[in-house]
Structure formats: C-alpha cells, structure tokens
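Remarks on the structure that follows.
Shown here: the complex without one of its protein chains, the others still in place.
For chain A:
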Amino acid sequence: MTARHPRTPAPLLVIGQRFLTQLLIGQRPRRTGSLWPSFHSRWPRWKWVSFLFILPRRRRSPRPQSGMKVRPVLSDPEKQRGRSAAVAIAALVIAAGIPLWWKTTETYRAWLPAARIGELEALQLELRVEVEVVFARGTLSPEQQKKVPASRMREQTYESCCKSKSLCLVEADHALHTLTETSCGSVVIYIIPEASALLPQDMRVYVGRSRTALLRSQVASVVGAGLPEVLAALDPQMEQVLQTMSFNHQDVTAALTDRLRPGLSTRDSLADSMRAFKSSPGYEITFSLLNPDPKHHQLHWDVEAALDAYIYPLLHKMAPVANFSVDSQILYYAVLGVNPRYDASASAYTLSADSLAHVINPVEARLGSNAASSNPVLNFLLYVPDSLHSPLIIRNDQKQEVASNAFHSPRWGGIMVYNVDGAYGNDTQFPVDIAIDMSRVMGVFLSQLRLMLGFQQTGAPPGFVLEAAGREGVAEWELDRLLWSRSVENVATASASITSLAQLLDQIANIVINDNIAQQVASAVTALQAAVAELEAGNLALALEHSREAISASERAFFDPSLLHLLYFPDDQKFAIYIPLFLPMCVPILLSLLKIFREVQQHRAEKRAKRD
C-alpha cells in the first residue's frame, strides 16, 4: 500500500494507514476515543513525516561500512546446526511429503476384474440345439429296428377322418405336439414313411406351429443299418430343417455385426438387421388413428378389444425378450404431407412408391412419445382418407396395386390406408358413423410388428411347407429363432461394451471408478459367462435371461454419468500447476543439500590431503 521504510517500527503503520485513508476518501474522521490523536486536529500532515526521524529505530545488525561485503559470520556449531536442519527438512519432505502428496492427489479407482474381461475379448460361442428324432412306424426296417436302441417306444394311434389335406396336417401336428414336451430351443423331428399321404406329393418337410417338424424320408434302404448310419443318412435333411427352425449362419453373423468386420454379412441379412430394432430392454408401441376429415367421417375403432385379441398374445409370448408398453391415440385434422394423384383408369387417388418416403416426416411431428423412458418407439398409423381424396390406393414400383394398402419404414413402424368410401353413398347425412374392421387392420399391423421385432420374412426352402402363424401371431419355432439371435446379439453387445469400457478406463488414468461401476461390471461379466455356458448346454430360456442381465448391467456401467472424462490435462498444464507450488520450496532445499554435499566432499579431500 504505502511505500514503507523498512526500519519503521510497527505503531507508525497505524497512523500511516489512517493518513492514507484520509487521502483516499477525502474525509475528515470524527473524533473517536482512540489512543492516537487525530492529526487533523493537531498538526498539519507534513509534520507527521518528521516523526519518522524522531522515534527510535531498532538496529538488528551493525551498520556495514562501505566497501565491505555483508555476510553473517557463523561459528562451527552454528554451521553444524544449519546443516542438520537442512538435512532434516529434506528428509521430511522426501519421506513424508512426497508420499502424502501422491496419496492425496490419487483418483479413486475401484478394482475391475481385468483378467476375466481379457478373456471376453476372445469369445468363443458354442450353440447347442437339442434335437429329438422320432421314427414313425414303417420308416425303419425290422433289422434296423432291432439294432437301433429304443430309448422310448410309444404306441399311439391317431385316427381321424379328414376331408382336406391341410386341416389334416394341422390336426396331426397338434396331436403330435401333445406327445412330447419340448423345452425352449429344442426341436423334435418326426420321420414319417415315404409313402405317407399326410404330406402333399412334392413336399418333403412340414414345419408346424410348435417346435415339431414332419420329415418324409426312406431310411429302410440304408445299408449297414446301425444308429450312426441311419442318422448319417438323415443328416443333410435334418440340417436343413434345423437351419430353418433354429438358426443358420446368416442369422448368427447378422447378430454379431457389432463385433465382426463389415462386409461379412449378406445384403439380405443386413436389410433384415436394418429393419428390426436392436435389442433393448423395452419397447413402446403406439397405435394412432388419423382422421383428417371429422366433418364427414365419424370413426369408431375398438382398439382395446383388438389389442387384447390380436396383439397382446404376441407381446406376452415375447415377454422374456423385452418389456412392452402399448398406447393408442386418435389425431384429428392430421394430413399426409404428400398430395395424391388422381388416376382416372382406376378412378381412385394413388400414392406412388417414391412419394411414400416423404409421408412420414410431417406426421411424425404430431405424434407424441412417452417422455418418461428412452425406449425405442414403434408407431402404427391407420389413415382414413378424407372424402375428397377417397379411395386412396398405394402403388408399388411396378405400378401395381398393393393388396394390403400399407407400407412400413424400418425401425419406425407402419402406416395403413383404410378406405371407407364404400360405406356410404352420396346423399347420406354427414358426419357418417363408420366402424372400422379391426381384424383386417390388425392383420396388417401384426405382420408389420413381426417384421419390426425381428421375425424375418424367411422364404421357405424348396420342398418345405411352413405353417402360417395365424391368430397366435408367432409360431414357437419362430420365437425360438428370435431368441437364438437375440441371445447371441446380447452376448456380443455386452462383451463389446465391457471390453471397450475396460480399455477406456485403462487409457485414461484420471477417471474415477466408483464402487457401483465396478460392481456392475463384475455382475455383467458373471452373467455373460453364465449365458455362454447356458448356450453351450442348450438351455435357451436361461441363456436369454442371463444375456439380458448381462446387457443391462453392461449398459448401466458404460453409460454411468460419473464416467465423464472432463479431466483432460495435457502434460504441460500439469507442470504449470505444480511448478509455482513446489519450485520455491524445493529450490532452497536442493541448493542447501548440494552445498552440504560439496562441503563434505571438500572436507574429505582435505582429510585425504592431510593424511598424505
């Protein structure tokens, strides 16, 4: 503040400060009962300066004479004390200070099972399908029958008089289904004789709604008929059945796209993987009715009953895969963003395939979504065209009418156009009450929902008859297919997350790893190993459960908010922080140590010289 004379005794500082304050604020202080007199009342300012020369000053050291260097002369015991003090301080700093500083500037990192995570990198998946092969009477010749060890013999005659072939097959399949207990993921193949009339002439395999397949084959002609030879003869056909019913190579590679190099999967499987949602703990499904013309059409849709009857059975079957939440809404005055063209030949308005892509965006702004969860949303829209633009039909690339009058967008949902112009004539009183045929609508939505959830549109290989799922929504073997690919996908994603998280935490030494993250990582690794073990053993349901646990734990660990790496300190910034703190302290210590060391060396040299 003030330029203080170095030898001024302390009490003068008080006066000096008051003096300066008055200068600064230009005020006269009030007379207070202080020890020191207010100098405005007594003397003018300049006179106070004279006190500097009157009051006694203490002299610490003798006044140096000009020309002589000032250096304190120390005696030997003083020097020794000085040396030991310097050494003691240096020892304290090194022994206690450095470890203390190291410990207090450490970040807390909980222990992660690095060895087990390293094992996850080279993950070998083994998928085991339990297959039960049942030979019907007449397929094996009597010698084969004797040689084949019968683990179970069952006599069951099934008689029925069936008029139509297809119904016969379904009933037979249903009856066979009740014979054996099939667990999730297993397949039962019934071998029926070549001459059987159950299957049509050119079809060899029939796959039913549950996990059974009927395979028509002639085994009696196989030479050297022991069990291995019989099975070897059936092998190629059984493999084909299993690839249709459980999984094939393309499914597995599609599920593993996260960890595989790009370019290994075919374009069809890539299209399927683009269409279906990735594995997520839950999905939200929204059914919306768009009514652009409430003045003319008063629409009634019994969506709750339709959902109960058609959609909820499928969602309940999918319960082991994910949670679903379903809601519905009606939007009025919602228009499609595209103007349809009138086609006189069909006397209807048409939407071409190219314009369909631009329909979704304007509508999407008006569809709400559940703000409480971050789950993916599937939207199913039912659009009833206004009376001016009825009927509205969708044309595909080849300018042909589409039977379902619906289209879907991958990972988003589907839109169906429902024409109601046939329900009323020209001179009815508007608005007209129209009840929407929910079974037709739900048929379309159900097939779109199946596509979105991951049930692929597999074409049947030649010679196969695949029974359609019908009202149940999904056949059990289709569900098994999905469970296989989902388990593999979950295992792959979870192991990728864990390994990349471990790598990230390794690389960045500054991130704090809390206990809960370490716990989640450990539980994810345990669940992963359990899932892989179950897949090897063939228990699909348990494997799926473990894989879901693994993926949810790994996602929670990876996306934990505390793992934010904001602590990017380049090394030069670290120097900039520590040098002003430690350098002023360390330099005197180091210099004194150096001096001591040099003196000791000198002393030793002198001693050696004295001795010599």
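Throughout what follows, contacts are C-beta pairs under 8 Å (C-beta built on N, C-alpha and C of every residue); 3 or more make two chains touch, one makes a residue touch a chain; residues count from 1.
Basically, contacts and distances are computed from a predicted model.
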| item | value |
| --- | --- |
| UniProt protein name of the chain not shown, from "LSM complex subunit LSM3", "Short/branched chain specific acyl-CoA dehydrogenase, mitochondrial", "Small ribosomal subunit protein uS9m" or "GPI-anchor transamidase" | "GPI-anchor transamidase" |
| Omitted-chain contact residue, chosen from A:T244, A:S447 or A:S487 | A:S447 |
| Sole residue of A:V134, A:L169 or A:A213 that reaches the chain not shown, by the stated touch rule | A:V134 |
| Contact footprint on chain A, counting only the chain that is left out | 122-135, 148-154, 227, 230-231, 238-239, 242, 247, 249-250, 252-253, 256, 258-260, 264, 266-268, 270-271, 274-275, 278, 305-306, 308-310, 312-313, 316, 353, 356-361, 364-365, 369-374, 376, 394, 396-397, 402-404, 406-412, 414, 416, 437, 439-440, 442-444, 446-448, 457, 459, 461-462, 468-471, 473, 496-497, 500, 504, 538, 558-561, 563-566, 568, 570 |
